[in-house]
Every structure is written in structure tokens, then in C-alpha cells.
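Complex shown without one protein chain; remaining protein chains in place.
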Amino acid sequence: MTATSDREQMAYVTAQAADARVNVELDTGDMTLNIGPQHPATHGTLRIAARLDGEQVIAAEPIMGYMHRGYEKLCEVRTYPQCTTLINRIDWLGSFANEVPFILAAERLMEVEAPPRAQWIRTILFELSRIANLSLFLGDMGVQIGALTPVFFAFRDRERVLNQIEEVTGGRFHPNFDRIGGLKDDIPKGWVDETRSVMVKMRTFCDEMEDLLVGNEIFQARCRGVGVIPADMALGHGLSGANLRASGIDWDLRRDANPGLAWDQIDWRVWTHPDGDSFARYWVRLQETREATRMVDQLLDGIPSGPIMAKVPRIIKVPAGEAYISTENPLGEMGYYVVSKGDLGPFRVKIRTPSFNNISVVPWVMKGVYVPDVITILGSLYFILGDIDR
Amino acid sequence: MGDQPTPEETLPPDEERENLLTELSESLGEILIDSYLRPHEDLWLRVRVDNWHDAVRTAKDAGFAYFGFLSAIDWNIAPEGRYENTEFDAGLIEEDEEPVKLDASTGYAGGDTRFQLLMQLHSLDRQLGVILKADLGEDMTVDTIRDLFPGADWHERETHEMFGIVFQGHPTLQPLYLPTEFEGHPLRKDFPLLARQVKPWPGVVDIEEIPERLEAQLEAEVMAAFEAEGGQA
Partner (left out) sequence: MSLLALSYWQETAIKLGLALVVIPTTSLILVYLFLFKMMAFMQSRLGPNDTGPYGSLQLIAEAIKFLQKEDIHPAQADRRVFRMAPVVVLASTFLLYVVLPAGPDAVVQNLDTGVFYAMAVSSLSVLGILMAGWASANKYALLGGLRAAGQLIAYELPLILAVMGVVIQAETLNLQGIVEAQATGEIFGFGAIGNPFILTQFLAFLIFMISAQAELTQTPFDMPVAETELVGGFHVEYTGFRFLLFFMAEFGTAFAFSALAAVMFLGGWWIPGFDVDDNVLNILGPGVMLAKILLIAFFIFWVRFTYPRLREDQLQKFAWKVLIPLALGNIVLTGIFKVVF
């Protein structure tokens, strides 16, 4: 970014500051601070240009694009299986969950339905990615606040889940396992029992995090009342996932708009919290992680037998049409709007990523907070750069 | 489960969505040009671009207050060697009798112009979604809906930098992803994808073949492992 663009950016930030002026008696000068792009707290290369008055933020504007890879353009010149390799890398912590909405959209256009066994195993892998993704968040929030120890426990326990995903798919972070019509392979022998024991350990991990962080007075003092997002703001910005549910809105795509996976066949609940502050977001994600472990236990009990792949031609040509499928990914609502013109690859793919909408609320929520709170709010909104920048 | 015939025949008619369609047709009136309903999916509506703001407000008043996304589609065909009968494309159609005829219609709910605005909204109470489309005229301008949905701020900025659509009333249409001195609008179909110009698309398989001298050796190794496991994979 050149100096010209910085000046324009600062002009925009100052314009925002005009309606966020803090009442100060002393006429001290403002300071412009760049938080990022290299910064330990921004989950990647996000840059926040903040105008500070002492320690208080007058206006904060995220500047993105440091990791923009142009996925939508790249997908237009690739076949559907080739697109899946790209799409794995959007949200690199919730590995398997990225592929699912895209594959489901293609299946909807082809009018192919994957066999029940494939749908169940897809759901299990989806929930395992959710556990892997959210357990990192549970430890990482501690690091943002200053507690350096819980994140080590998070990484250690997350490895177990990644091992399970690797045993099935062959990849910890980028499985590339979903295929149009089903899955690439079946699950190996003994995997079901191993996963059950891993789920027990993950529940212990959640209890540890609850002891270490949720009950800690300093953590509560840092997080309660910080970054409150009211419900109408959340809807207007299109926040999704735990951010929406922590503002008291009871909306979960797994229950309310199930695109065909096995969630309606097990017993589970949606967790909400009325407060809408950073603590609520942490608490909701903690409960969701526990709930996901229970869901995996139920799913493991009822995997139907049968084929793992439907009858699809070797070279896949998706008929003309449009489809929009979105699922409740670990980060929020991820959706793919696929336009097909009847040939080997999509004509246009619009990727609706959750973190893009989640971060669009940052300029509004950061007016008047302190610098440490900026880090707390960013940590609690929980975004991944690959998700924002695609 | 094999292929299914057209959805209208086999799936039960979707009453909720049909009611929604009638309700929205009434409230939109003249603004609505066309619509498309497929059961158990979001409802497609195409509206007049001059009344885009009113159409979105009507949808929001009807309960669709959750902002999904806002983007655009460029219906031109890309000039890179995929849609022309290049020698590379010839290798793909070995299973068909005749080459794939690309149909030039422009998607669900019709469309007349090259660029179409695309927007998706959810209604949490009804648990339904609606997809709004609008044909953009030559001037490529449309009103901003930032006052209705604050999240549209960034989506409009991105659509502007990727397609060149101007949103009237938006305070700053600065680029979001691209550096300021970037020229051109990348997601337009006439913006070349440099990788494909340097090396044309080689077809379905994009990897190197295993050299023949290694192939026999690998085959032998796989067979040996197979025998060692007692014939079990």
C-alpha cells in the first residue's frame, strides 16, 4: 500500500472519527497506530488502522487483502474436483467443513444424493473439524488476554482430533476427501472406537478450559461487557455462528436449514447467551465444543451400512442451473452460490465466508474502547484470514 | 439413490414458499420482473434495478432481516480456451456424442444484461431464504442499501472493485482487497487470468505422468505389499 492509499485510508478513518469523538478536556493530539499486519494477535495478516486518543480508540478500520488469492476467479477455470483442492484452504482450521457446502451445491444441481452412509460420515467429519477449530479458539482467547498456558493444552488435545481426521482422510489440515456423490474412501477398521475415546478426552479438555479461564475473575473482568453487539446490529451485518448466538438469537443452520446431512437424526441442542459481549461468545463456543463431542458420540453409534459413493459418471458434468447452499461451519455460515452452464467446471462461484461479515462489524464495535479491549474483541469474534480474504 | 427427474414432478409442492412468492409479488408489484421457485430452496426474484432500494426494503419488512451476501454475476463467456473448441477441450468430450452446447440463457429468473446484481437474505422466523437479482444497465449504477443493512458496506466495496459497479450513496467505495493503484476489475470475464494465458488449460488431468521406467517398479512394490497382507487391502 503506497502513501497515497494510506492518506486516503486515514481520511476515511477521520471521517468515521467525526461521529465518534470522545469528550476530552485536554486538547491532546491523536495518534494513529497500525495494529498489524504483522502482529501476534491478528490471526494472520490483518491490519487495523486505529486512531487513538491516549489509550482509547476513536476509530478503527480493518484493512484486508494481504492474503487475497482470488479464489472466485480461480474456480472459474477449474473442474469441480479441482476446485475442492482450492476450497480446502479457505478456513484452514476447520478442514473438512469447507468442502461440504460446495459439494452439496454441485450435488443439488446434478440431482444426485449421496448414500446415507456417506452423509453420516460427512457429518462426523464435519463435527470433528468443528471440535478441532473451536478447541484452538478456546486456548487462543487465553493468549489474547495474557494467559499463556491454556493454549498449549489446546494444541495438545487438538492433535488427537487431527489424528482421527488424518486416519480417515490422509490429511490433517487439507483433507480433500469429499467427492460429488459421496466420499473418497470408507473409514478404516477400529476408527470408531478410537474416536470415542478421543471424544472423552476432549470433554476433559473442555472442563479444563472452563476451570482455567471461564471461572477466572481476571478473565471475566476483561471480557464481560466488552464489545457488546446488540441483536439488530448482528442481523444487519450478517454475523453468524457463535457471534450471532451469543447476542441471543436462536439460529443454527444445522437445525433450521439442514441441507441433507445427518443432524436431524440425532438429539442435540443449540446454545445461546443473551449478553452479546466477549464473554458470551467464549462461553457459547465452549458449550458448542462440548455439544459437538456428544453429537459425534451419537453419530458414531448409528452409522448405516451401505455404499460410500453414489453412481456418478467418471467425468462429472454438472447440468445448467444455480444453487446456493450454506452450512453451519465452525466459524459461522459458509455458503457457496454456484452458477453452472452445463460443463465441467462452475461458471461463477460466489463464496460467502463467515469471517468477512464477522469483521465488518469491527468499525462499529470498536468506537471508544481501550487498546487491550481491541485485542479482546478481535479474539472473541474469531476470524481466520483465509476466510476473510479468500 | 440415482438421478432424479425434474424436481417439480416428484417433490411435494412447497406451500410455504409458494405463499411467500404470492406475498412478495403483491408487495413488490411492478418492481418484480420474474421469479423462480424450486422446492426446498431459496426463492429467486428478479427486480428492477431502479427500484432496488425499495425492493430490498420490502423484503426486509417481510421478515428477511438477516443479511447473507451481496455480489454480482458477469454472464459473458470468458475468452480463455475453455469454451472454444481448442484441441485441449477435445480430449474431454470423448464420452459424449456431440460437444456440449452452452446455452446462452442467463440463469434462473431470466436476465437481459451482462451484469446482474445478486443478493441473498434470510428470514429467521420463517426459516426461508430469498435471492434477489437485478439487471444492471449500461451505467452500472445502483443505489446503496447500506442504510438498510450495515453489513452491505463491505460487500458493496468488494463488488465495486471486482466488477466496477458504482453504488450511489456509499460514502467511500475504496478498494477492499486490491491495492489502490490496481487497474481493472478482476472478476469481469474479459479480465485475463494470467496463468491461463501463459499456459492454456491442459484438460482434465493437470499432473505429470509417472515415467514408464518407474511405473513397473511401483507396480511390483504394490503387488508385493498386497501379497504380504494376505491379499487384504
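In this document, chain identifiers A and B correspond to the written order of the chains, with residue numbering beginning at 1 in each.
Keep this in mind: a contact is a pair of C-beta atoms (placed from the backbone, for glycine too) under 8 Å apart; a residue touches a chain by one contact, two chains touch by 3 or more.
Just so it is clear, the structure is predicted and the values come from calculations on it, not from any experiment.
Engineer: What shown chains does the left-out chain touch?
Structural biologist: The omitted chain makes contact with A across the full complex.
Engineer: Please identify which residue in A:Glu127, A:Asp252, A:Asp277 or A:Asp373 touches the non-displayed chain.
Structural biologist: Once the missing chain is taken into account, the touching residue is A:Asp373.
Engineer: Pick from A:His39, A:Arg89 or A:Arg203: which residue touches the chain that isn't shown?
Structural biologist: Residue touching the absent chain, from the options given: A:His39.
Engineer: Suppose we count only contacts with the excluded chain; which residues of chain A make the list?
Structural biologist: 31, 33, 39-41, 55, 142-149, 152-153, 156, 212-213, 216, 218-219, 221-222, 370-375
By our rule, only the chains that are shown with their structure count from here on.
Engineer: Could you give the separation in Å between the centres of chain A and chain B, each centre being the mean of its C-alpha atoms?
Structural biologist: 21
Engineer: Can you list the residues on chain A that touch chain B in the complex?
Structural biologist: On the chain A side, the touching residues are 1-2, 4-5, 8-9, 12, 15, 64-65, 68, 70, 72-74, 76-77, 79, 82, 108, 110-115, 232-233, 235-238, 249, 251, 256-257, 310-311, 313-315, 317, 320-324, 326, 333, 335, 337, 339, 341-345, 348, 350, 352, 356-357, 360-361, 364, 389.
Engineer: For chain B, which residues count as touching chain A in their complex?
Structural biologist: Contacts found on chain B: 1-4, 7, 41-42, 44, 65-69, 71, 73-74, 78, 80, 82-83, 92, 95, 100-103, 105, 107-108, 118, 120, 124, 127, 129, 131, 148-151, 153-155, 162, 171-172, 174-181, 186-187, 191, 193, 196, 201, 204, 206.
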